[in-house]
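One structure is given below, represented as structure tokens, and several questions about it will come after.
Of the protein chains in this complex, one is absent; all others appear in place.
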Amino acid sequence: MDFGQILSLTITQAVGVTALIYLFAAIGLNVQFGYTGLLNFGQVAFVAAGAYAVGVIVLTFDLSLWLAIVVGLISSTLLALLLGIPTLRLRADYLAIVTIAASELLRLLVRSIAFKDVFGGAQGLNGKLGQEFHDLNPLPTDITLPLLSWSRQDLWVVIVGWTLAFIFTALVWGLVRSPWGRVVKGIREDEDAVVSLGKNVFVYKLQALVIGGGIAAFGGILWAIAKQSVQPDTFQPDFTFFVFTILLLGGAARVFGPIVGTIIFWFLLAGFGEVLSSLINNGYIDFLTATDVGSIRFMLMGLGLMLLMIFRPQGIFGDRRELALDAR
Amino acid sequence: MLRAVRLTLGVLLLTSIAFLISGGLSPANAAETTITGTLSTPAGVAVSGVVVSATDAGGVSVSGTSDEKGIFLIPLPAGGTYTVEIDVSTLPDGVTLNNEADASRSLLVLGGEKKIIIGLSEGGESGIATADSGTSERVIQLFLDGILFGLVIALGAVGLNLVFGTTGLTNFSHGELLTLGAFTALAFNTAGLNIIIAAPIAIVFAAFVYGWGQNRILWRPLRRRKTGLIAAMIVSIGLAIFLRYTLVLFFGGAPESYKQFAGQAGIALGPFNTTPKALILGALAVIALAATVIWLQRSRIGKATRAVSDNPALASATGIDVERVISVVWIIGAGLAAFAGIYLGLTQNTVWNMGQRILLVLFAAVILGGLGTIYGAIVGAMVVGIFIQMTTLFIPTEMKTVGALFLMILILLVRPQGLLGRKERVG
Partner (left out) sequence: MPANTENMAPGRAAAVQALRDVDRLPGAPKPDPIVIVDNVHRQFGGLTAVDVAHVEIQRGAITALIGPNGAGKTTLFNLLTGFDKPDTGEWTFNKKPIAGTPPYRLARMGMVRTFQLTKALSRMTVMDNMLLGASGQSGERVLNALLPFTWKAQERANTNRAMELLARFTLDAKVDDFAGSLSGGQRKLLEMARALMVGPEIVMLDEPMAGVNPALTQSLLGHIKNIREEGTTVLFVEHDMDMVHDISDWVIVMAQGHIIAEGPPDVVMKDSQVIEAYLGSRHGSALTADGASLTTDSQGGNT
């Protein structure tokens, strides 16, 4: 058992591309759910909006990546308005169901044979996505440090990604300590009170949805650029559930909650997976096979979410007094 | 209290044993190594003349053609990993693969007979009728298919609705009650029991272990702790994920069929093509649902259930044992859901995410009928079932859930209390 290699693989995954995608979604969800109390269970649709914008603009229409990024933000904003305007007045559990339904509806439409020419159907869009981004890569070679190793392509994505993540975190920090943030936190607790003080609660909720969705869309854009592939079946509700887990783990309504949650979540998940795989491959455990590791990881994730909600809903950094949830 | 704990543990022990037995059991066939399967349309009509081939790592290929019963058999020289491909050009007009990715898959065959499932659907790209049947015949077919589908949905939706009505919980793991029911029957079936015997046993098992047990171990303690409803909803999401992947771990990810009735020949009742099993199951479903309705109307606990659904605090104040009602609701809900799962397992197949796939449709039914209204689930389910099937006249079969989702969103925006619900604040 090469613990060094296990640790290296784990840390790489904990801060790598996939973790970054979830991080963007979590920062966005923190604005929507953590600070405004919107039970948006369709967050994956915003990620998909960003990813498919890149796929469609670059591959289907053969245009520039930078245009795709703009289109991605516009589509996520439109999605937020389309989703929000009719549904934001619904009660929490109804909103949860509707947002999941909406994200699945969009996925099925995008996956359909009818729109295959644009969205690529079930196979999705695969190819050279984000060439302009990779062309800007200043790194000379692949990196192999004692505990981290990335190809130069991935490392470039990781550097840019984390920089953006910190920028967005700073943005969120600025927003929530402003009067706007105060209104939104009031809405989270009691809409009627905020309404009685003269604030147009509906508009604030929409704004939170748009902002959170836009940040998540960046995760999708990163996805397309890094993985060079955009497929509908990877944008399912489970993604959103994992994002919720990450957010709750780090602490909802905490500016660093998403970052802490993402790193710890992926560290634990990847670490457990690597250790278990290694044990199996080296013959220490013979009643499991390598394919079982994936299932066990998800089992633990589900269990983890349950335990988190039951025993520590404020997560690691959260303040129990400030919970967006009615957990006690 | 102690007695309940011992009972629960005992039952859980039995569950684990059942799973381990089924997981460990492999079809102990001394027969030669083959890949086999049955090709039939969702209505149960056998599809013949389809070529299925298996190619080994070396590129050597063997194939088989489906006969008039839709059964194909590919004899393999040895065990190993094969790429199994369906020659889509040999599929008859109007019949397509459910999932395009099914056209080619990788399979590890260890020895003996390996059964694979190939999902087919009718309608193809444009969703227009096959060459033979006229549109009005197709409408009748879809309508009656819709009724059958609606019955399955109703079996699942009633439990979902009852739990919501009495405890306020929006249970995102309800789909897994269907899946667990189907797999429990599969476990008993694989262990040797004919499905006709395995099914009722599985239903009763599910009702008490997955229904009553779940309430006792998880939901009742959470209610005691006064966990809020949103938190409980998220707990149910975690539970759903946990259960799904536990099933993958023990049963694998590939779809499986029960040993009996897998490739049953279809029959035609006038313009309606179906299978005997679908009709019998449909009849049983009607009986089960009718029994539930009568129970709710006539029996003491049934009336108590309606009272608790309406106003738990008031019901409790009038002396109704609310916890007992909730226990009964979970038992019935899980039992009906297990039946629904077995129904789907018999008419389609069992797969780890079968419950998850149908969950949103269940929610659509419940919301359409009115979340929390007792009979709303059944009304909503029938409407959703028929609606979904009828929409395949215009939209491709692969997208038929879209209709239900759209309908649900529409209802929530226009009449959130559903068809039968009272106008209370949902926002």
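Note that the chains are named A and B in the order they appear, and that numbering of residues resets to 1 at the start of each chain.
As a convention for this text, contacts are C-beta pairs under 8 Å (C-beta built on N, C-alpha and C of every residue); 3 or more make two chains touch, one makes a residue touch a chain.
This one's a predicted model, so the numbers in the text were calculated from it and none came from an experiment.
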| item | value |
| --- | --- |
| Missing chain: touched chains present in the view | A |
| Touch with the omitted chain, as defined above, among A:Gly55, A:Gly161 or A:Gly186 | A:Gly186 |
| Of A:Leu38, A:Leu155, A:Val201 or A:Val230, the one touching the omitted chain in the full complex | A:Val201 |
| Interface with the undisplayed chain - residues on chain A | 171, 174-175, 178-183, 185-186, 188-190, 192-201, 207, 211, 321-323 |
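Here is the rule we go by: only the chains that are shown with their structure count from here on.
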| item | value |
| --- | --- |
| Centroid distance [mean C-alpha coordinates] between chain B and chain A, Å | 30 |
| Complex contact set, residues of chain B against chain A | 99-101, 125, 170, 222, 225-231, 233-235, 237-246, 248-249, 360, 363-364, 367, 396, 398-399, 401-402, 405-406, 408-409, 412-413, 416, 425-427 |
| Touch list for chain A against partner chain B, complex | 39, 86-87, 89-94, 96-98, 100-102, 104-105, 108-109, 111-114, 121-123, 238, 241, 244-245, 248, 292, 295-296, 298-299, 301-310, 313, 325-328 |
